[in-house]
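Take a look at the following structure, please.
Moving on, here comes chain A:
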Amino acid sequence: MDLLDFARGPAINVAMVVLVFGTLWRLLAILFLGKPADRTVPRLGMPGPVGAALREIFRRMVPHPTFAFAERFSFFNGWVFHIGLAIVVFGFRPHVLFIKNLTGLSWPTLPSGVVYVVGAITLVSLVAALVRRLTNPVQRFISGVGDYFAWFVTVFPVITGLVAVGHVGARYETLLAIHILSVALLFVWLPFGKLFHAFLVFVSRGTTGAFLARRGV
Partner candidate 1 sequence: MNADCGHPAPATSLADAVFAELAHALVRLAETGEETVVDLRSLPFGPSDLEALSEKLGTGEVTSTLEVAGRSEVRETGWAGIWWVRHFGDGDEIAAEEVHVTRIPEILVSHPDDVAFAARRMADAVVTTGPQEPTAADEEDMSRG
Partner candidate 2 sequence: MADQKTLGERLAEHGVSRRAFVKYASWLGSLMALPPATSRAMAAELAKAKRQSVIWLSFQECTGCTESITRSKGPTLEDLIFDFISLDYHHTLQAASGEAIEAARHAAMAENKGKYVVVVDGSVPMKDGGIYSTTAGHSNYDTLMETVKDAFAVISVGTCACYGGIPKANPNPTGAVSIGDLVKDKPVINIPGCPPIPEAMTGTVAYILSFGKVPELDHLGRPKAFFGENIHDRCYRRPFYERGQFAHAFDDQGARDGWCLYELGCKGPVTYNACATMKWNGGVSFPIQSGHGCLGCSEPDFWDKGGFYVPLSGSIGPTAKLVGGAALAGAVAGVAAAAVARHRKSSLNKG
């Protein structure tokens, strides 16, 4: 068994098991937790819980006007790499084929050349995010090991993917194997670190929105 066989076989299989098990475990544990009975009377004139949840989800997609200028970099850069990652993951044919091979689901994808460019932009954006985290005193103060590790497991597949398609430094099968292993690392870490926001971001914002609306905020 060579490195590529290991990556495509045991490594990615174990990573998928950890990803799916960990995600469902954490997600269901939170969703079924229930909330304490709220005996207060909801404020009048506020939207119901669903409307409030949706309002909060969309409202948080742009910064509050007060901080719009100060947060302009985080806002813009954050959108760039999130959309970039989505395009690379769901718009590149070989990635979709991984999903199709597993589930049978498939959808139209982008020309590979477009994805390469988006991947490069995403990489630059992720590096910029790290620079910002290191140079901004406040961000630096509130950042822990988990933040930096989350950044690393995100950027590593982007780098290895670009290196693989660019055929840089080693034979393609080796580069492809390293790319798949880097994705395996991401999968294994995703349910347990801050990257779990991929699943929780709208849950937490919606919950907050519904809670605050009841209080009239």
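Throughout what follows, a contact is a pair of C-beta atoms (placed from the backbone, for glycine too) under 8 Å apart; a residue touches a chain by one contact, two chains touch by 3 or more; residues count from 1.
For anyone wondering why these and not others, all candidates are chains of the complex that A comes from, given by their letters.
Note that this is a predicted model, so its numbers are computed, not measured.
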item: Chain A in this complex - touching candidate among 1 or 2; value: 2
item: Complex contact set, residues of chain A against candidate 2; value: 1-2, 4-5, 8-10, 12-13, 16-34, 93-95, 97-98, 100-103, 106, 109-115, 167, 172-173, 176
